[in-house]
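With one protein chain withheld, the remaining protein chains of the complex are depicted in position.
Chain IDs A, B, C, D and E follow the sequence of writing; residue 1 opens each chain.
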Amino acid sequence: MGIKIIKREGQSFKDRIYLPAIFSGMWVTLKHFLRNLSDTSNIKTLCYPEEQPIDITSRYRGVHLLTKRDDGSVRCVACFMCATACPAECIFIEAKEREDGVDEKMPEIFTIDLLECVFCGGCVEACPCDAIRMDSGIFSFVAQKREDFLLTKDKLLSHESMKGTIC
Amino acid sequence: MNWVELSYLLPLIVIGSGAVILMLLSPIEKISMERFSLLTFIFIFVALLCDLYYFGVLYTSFPLKHIFSKMLISDSYSVYFDALLLSGALVTILVGMHYFQTKRKFKKEFFSLFLFSVFGMMLLVHANELLTAFIALEIASLSLYVMVGFQKYDTRRVEASYQYLVLGSLSGVFFLLGSALIYAGVGTTILGDIGKEVDMLMGKDISLVVIGGTFLLVTFLFKISAFPFQNWTIDVYDGAPLPVTAFMAATFKVAIFGFILRIMLVDLDPIREIWDELFFVIITATLLYGSFLAVIQRSLKRMLAASSIVHTGYILIAFVSIGVVGESASSSVIYYLVAYFLSSMGAFGLISYITADDHVRVTYEDFRGFAHVHPYMAAMLSIFMLSLAGLPGTIGFVGKFYIFTGAIEAGNTILAVFGVTATFISIYYYFKLIALMYFYPTAEMEDIPPLKGIAPLVIGFIAFAVIWGGIGNTFVAYFPGIDFLIDTARLSYMSLFIK
Amino acid sequence: MMDIGILSIIIFLPMVVALILLLTPINQNGTRNMAFIVSVIIFCLALFIYTNFQLTGTIQLREFHPWIKAYGINYSLGIDGFSLIVLMLIATLIPSAYLLLWNNNRPKNYWISMLFIQSGISGTLFSLDLILFYFFWEAMLLPVFMIIGLFGSGNRVYSTLKVTIYTIMGSLFMFVSILYLGVAFYYEFGSWSFELSDLVQITTISHGHRVLLFLGFMLAFSIKIPLFPFHTWLLETYSNSPTGGVFLLSSIMAKLGAYALVRFMIPLFPDIFVELSSVFVGLGIFGLVYFGIAAISQHNIKKMFAYSSASHLGFITAGIFSLNVHGMMGSAFLIVAHAMATGGLFLLVGVLERNLGIRSIDGMGGIAAKAPLFTVFFGIMVLCTVGIPGTNGFVAELLIVLGLFKYNAFAGILSALTVLVAASYMFWLFQKAILANSENDVSAMVDLDWKEVLGLLPLSLLIIAMGIYPDLFLYKIEPTIQHYLMEILHVGAKV
Amino acid sequence: MLDVIFLLLSSFAIGGALGMVLFHQPVHSALSLILCIIALSGLFALLSASFLFMVQIIVYAGAIITLLIFIIMFLNVKEANLPKEPHKNITLFLGALGLIPLNILILRAFYKLPSSFLEKNDNFGDIKPLGMELFEHWLLPFELISILLLVALIGAVVFGRKEEA
Amino acid sequence: MNMISISIVIINVILALLFSLGAAPILVWIERRVAGFIQDRLGPNRCHIGGIRLGGLIQSFADMLKLVFKEDFQSSSIKQGFLFSLAPVLVFGSAFLTFMVMPFADDLKIGEQVFMMQGLPIDLGILWFLAFAGLSVYGIMLGGWASNNKYSLLGAIRAGAQVISYEAAMGLSLVSILITYGSIHLGDMVAYQGTLLFGFIPAWGIFLQPLAAIIFIVTAFAEANRTPFDIAEGESEIVGGFHTEYSAMRFGLFFVGEYVAMSASSALIVTLFFGGYHLPYLNTGVLKSNMPLVLSFIVIALPLVSYLFAKWIGKNNHWKEEGNIRNRESKILIQGILVINVGIIFLLGIFLREGLGEDGVNIATAVIQIATFAIKLLLMNFVFVWVRWTLPRFRYDQLQDLGWKVLMPLAIANILVTATIVVVMGV
Partner (left out) sequence: MIAGSLFSYIVVAMLLLSIGLLGVISRKNIFVIYMSIELMLNAINLIFIALGRHHHSMSGHIMAMMVIAIAAAEAAVFLSLIVVLYRRKKSLDSDIFRTLAQKESL
């Protein structure tokens, strides 16, 4: 078995004086600079508050939403799977009996504390009946008070899925 | 460029370039310590040969006007001192070879530093200008500081180096202050010119020159470890590695005296008497206090260090006599330097040879019964001790004879008596060693390092030289004896006054 | 090449032999034999000199070679009558001593040191250059140092250091004085010389300085002799030294001190010599009395002899300083007589010590019965020491007492009385230690063998011969003594 | 005007020097020393040594003391490791008393020199005359300095190198 | 001292202030915008005063204001309050003083008087720069030490070691330049660079001493603590380095000091290697003798350049959102440029017609040279920024290796070669 000597890179004189590499690097950056200077429109930066992002995909994990059945009632059956799966323990559910007979239980209270949520998507995975989702497309959630970050059931239900609306 | 003038500095150039070459070679791991010793030896030897070439030839004085504008001078005086310094270095290398090889921690830069310090010392002897002299002094001292602390795993070494450095720098400041004051007084720092200016100033106010000269003397007294500045000596000598101690004791003093004699004899000659009383006190104190220090020591190395203070006192006796009997006194300084150089180099060298293998033999007690184990070494050590004590038949005796004669000649009989008193005290601590070596049964017999290598040979040669310097004469034609040394010393002294 | 004179041979032969012995692996018996042979050769040479010596007061057999030219230091030798007699003494004593030390079973170094000492002694004796004299004076010391330190007993190292330091202290002041003389000569005559004959001519030194110089020399000699206040090294050194060392110290080196006193002090400082004579006579007589009394109270035989020896040396000193031909002759004679007697005694004590292993007088007794030969020789030496008529000791002491009477009647009486004191303790010793029977066990005592007898015989014969017919020996030194006296009287007249 | 500058600079220099001696912390001392050195360089400038003025700042303030401060920080000495100097002020005071005679002696000697300076040339103290003087007369010491620095370099390497096991 | 000299001195000082202190916000702006463009971003462009954004320059001023008015916070662990406050002052002060000897223009001669166009009229030039560049490290070291924070101390030690190391190489590289120019006075050096090499190349330092130029530029980067040598800050390793504990204006001084130092370094580089205030082929003499031509050229060129600039503004400077106040800016700018153009051309026209007189020519030369210098300075500053956003930071050991094992030997070799050439050619 012959020994194969692999030549190390960067040992040639040209490499060792570094200057060519430095200059080529600087040439690259200069090219970028000049191009962007001559025409700022090449820059893809959004002027954010005025311009909104238009490339949020459906797989983007935005703020949660609770889906509804066709009848408009909440799909959630208060099985606590999401709350159990949640690593941040930010989901609080209180169940109550469902009297309309469609199902056994429904949530009395369903609150998500966004200040604790880590947006892992575990709840979505855990949900057996596709009741909780994160495809609302809402990427910025701003509030003035701490209390405003507690998403109640009503708010969650009011978030519309972006599905179909974008792209 | 005047090549002929430059050629007078050939020994200096050889040593300087040798130092640089060794420095450049030192990172090469392949070259062994022995090789380095050998190389150093060769450089010094070549320089010595160059120097000896001028030894007889150059009864002249070259201020080297064309190349360095009187900053350096080359005359038989400097050639003589060069020869002393170089032989000192040569002997140090030869004697220390065993030590260096045994104590492997000596990195190779050591030899470069060693050559640099020799270079500085030689330069000091050649210096013809105060600041040049100071730089030369600093080159020599800085290398010595480092050499002292070279084995920095040993705290004692580093501390010795530190003490030496602080005090040495302080004394350097005084040297500079002295130069500044002299410059203020006469407007020049070139040696011959200072003399002329001082001559012209005679009768006017020369207090600046006097104070400046005093400060120069302070430095000088410090470096030769005379009385008020002697405290460092013992600790530094003790802390330094033995060959370095030998080198310091034997050669550095030579170089310092080489310079200070030049300035005192030539330039500050008209005002030298001013310091006589001061010197009187200093010498007395140096002799007595040095003797006291030597008596109370228990380590041999420290004793030798302390006794070097006493020897400084002897030399100063001759130094103070210069005013009246310039020729014989100054040549006696030179001669005593040779004597002390040989004896102390022999003693330190031998001890370094003995201690190279183990750390045991450092105190007097360790030498108990030494003669029964190593008769030859004990005999040599005894010879050196006798020479240091100034017993007849050794070069130390002739040196003392010379110095005391000069002192009496100059009318300083009291000083001679003090010197004799110190000698008398010195008998105690030198003979104590001999007594210990011979008169006791040896404690342990097992460690008998064989006499091998070049160091014992060289030490034996020194021992022979010590004896020959005490009895050798013109019986044997063409072989230099005492007269030769005295004559050359005189010659070198005379060359100072060639205008 | 230089030509080597007979004096140089006497000086350097032992040294060269010693060096050869030192460097060759000859065993101790060989060394001893060689040392003996050398001493015999030297004896023969000395005899040769003795017979060829001319009866003038001048210095003979001069040898002169420049040594350190720059300072006019020369290798300059010569002898006069006084040195001749000391030379003869040494040449005789040393072979005898070797014979008596023969059985002591000493190692090689011992004999080598002895050889070195002999060199040093001869050198000191012959030197006419003061630096050369100083050289040998100090060189003599080292082997003594070695002998005592190596082969001594008791607290030998201490006593070695003590005696060395003492002696060197004295000689260092002498050294300064020598240098001062040399410098004075240089200032007066413009050239360097340390030759005795040159230094004598110095006239410029002031009187006070001359006194100081004189004292500088005297310090060295007094310590060596030892005179009264400088004797403190004596007791320990004598008692701790081996027999050979004591022998050398007491019978030879101490005498050299007295010799040097005459040789150098009188020519160099005749006026001071006269002036201070009273002091030294006083010191000498005081020593005589003091040491005599001290000797009585001793029970260690060595110590007793040490004091006795010191006492006699005080006597010698007093004689030298008595400033007349009797005293000086007597001193010269006593130097010889006492050297023989004391030397013999110390050697015999050595034999005693070797056999019995003790030194205390109380532990001896009844030796006469065991060792008759020993007793005979011991008796002769004791008689000589005491100064019984028929021995040379008597002649010498008589001459000195006479001289002292001339100098000062009181001094003479005192010295004469003290001689009696010496007689008393010596006889007491002889009686108690040797003759009287006692219950002490002296069975270990062995009588002298033929070699020891051979060694002591010449001494005893000489003691008796010199006692009976002193002129035979005195005539050789008389011119010299006259010469010295002339110098003194010359100056004395001026004073 | 110059007098005022002189007085100001010299008082800064002396104040800095005093601070250096008196401060307990080495860093404070070093900073005082810098103050002193910079004030001194100002004095150099007053003496029309413009080149030395710059050299003083570059070499002393810029290199030597930087190195010093660097070492001080590098060692990061804790307060506990600083030496206790309980009698510092007393010794300082006594030492100052002792030094007075020396100062008087030297100053008296200097006082006899003619005091005011000679008229200054146009370019006295500039780099050019300095260079001419340096290379005409002081060439050798200048070269020797390089050897001295080399020795110091080797020394620093020897001391600074990692110790062998 | 008459009015003219006083005014010239004042003008010089103001110019120095402008170039150093005044340049700081601009440099900050440049830094941010260039960084943005290099990384295909926009950078700050939003902050405005009445719609005027100046491409985001206003942001820098806003930042400055913020730093000034922010609460000055000091950690309670800081024992050396005085030194802690002194440190940024030192950094800022020494950086600022460094700039004072840069010549903006050739010596100005008005009447009989000759004025050096520098902040401080001394001719020590390079030495002054070295001196104060060396002093600036004290501020960094003190700041790091006084912060009583181990990261700060680490940063300070790094800075100290770095400056000590690189100062040696910098000084040595300067020596060869000094040999070439034969003077330490920066004015003389620039004057030398006004000549031509071989008759056709401007004798700029970069052509005469390319190696020294590279070494000097590299060491200047290190001295100014700029990337790739900004290990004293080294955010990724030691938080903020020496200024971790600093905030508000004390931090601001560090911040501004860094830019001033950078500016000073640029100025020196320009002066030493890029012809200083000289336009290529147009040294002072040529400029003076051909002043009317030059003025005419300006009269022609200025509208052209302005037109292009206005076009660029029109193309790039608009706000996405309609009706935003910021959309007024382009219009205002273009009008402003127009007014300035007209004014300048009118002025120059008068000058051309009336003739300038000797003093006038001199002043005009000075103005042109100042402008040249300013432009070169900006370009050099741009290079600093450019390098910063191109190269990564050195590792500490690499940095020391580079300084001692590469730059220093090279500088020494360069000295040798230069000296040999100078001696051989007998210059």
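Keep in mind that, in the parts below, contacts are C-beta pairs under 8 Å (C-beta built on N, C-alpha and C of every residue); 3 or more make two chains touch, one makes a residue touch a chain.
All figures in this text were calculated on a predicted structure; none of them were measured in a lab.
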item: Chains in view that touch the one left out, judged over the entire complex; value: B, D
item: Selected residue (touches chain absent from view) among B:L9, B:A160, B:A246 or B:A339; value: B:A160
item: Touch list for subunit D against the chain that is not drawn; value: 2-3, 5-7, 10, 13-14, 17-18, 20-21, 26, 29-30, 33, 36-37, 40, 43-44, 46-49, 51-52, 55-56, 59-60, 63-65, 67-68, 71-72, 74-75, 77, 81-85, 88, 91-92, 95-96, 99, 102-103, 106-107, 110-111, 113-118, 120-121, 124-125, 129-130, 132-134, 137-138, 141-142, 145, 148-149, 151-153, 155-156, 159-160
item: Missing-partner contacts on subunit B, residue numbers; value: 131, 134-135, 138, 142, 145-146, 149, 152, 155-156, 158-163, 165-166, 169-170, 172-173, 176-177, 179-180, 183-184, 187-189, 234-235, 238-239, 297-299, 302
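We take it that only the chains that are shown with their structure count from here on.
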item: Steps in the shortest chain-to-chain touch route ending at subunit D and beginning at subunit A; value: 2
item: Topological distance between subunit C and subunit D, in contact steps; value: 2
item: D-E compared against A-E, more contacting pairs; value: D-E
item: Chain occupying the middle, per Cα centroid; value: B
item: For subunit A paired with subunit B, centre-to-centre distance based on mean C-alpha positions, whole Å; value: 85
item: Whole-Å gap between the CA centroids of subunit A and subunit C; value: 122
item: Complete list of chain pairs which touch one another; value: A-E, B-C, B-D, D-E
item: Complex contacts: residues of subunit E adjacent to subunit D; value: 80, 83, 122, 124, 127-128, 130-135, 137-138, 141-142, 144-145, 153, 156-157, 160-161, 163-164, 167, 171, 184
item: In the complex, subunit E residues that touch subunit A; value: 34, 36-42, 214, 312, 315-316, 319-321, 324, 386-387, 389-391
item: Subunit C partner contacts - residues on subunit B that touch it in the complex; value: 386, 391-393, 397-398, 401-402, 404-405, 408-409, 413, 416-417, 420, 423-424, 427-428, 431-432, 434-436, 438-440, 473-475, 482-483, 486-487, 490
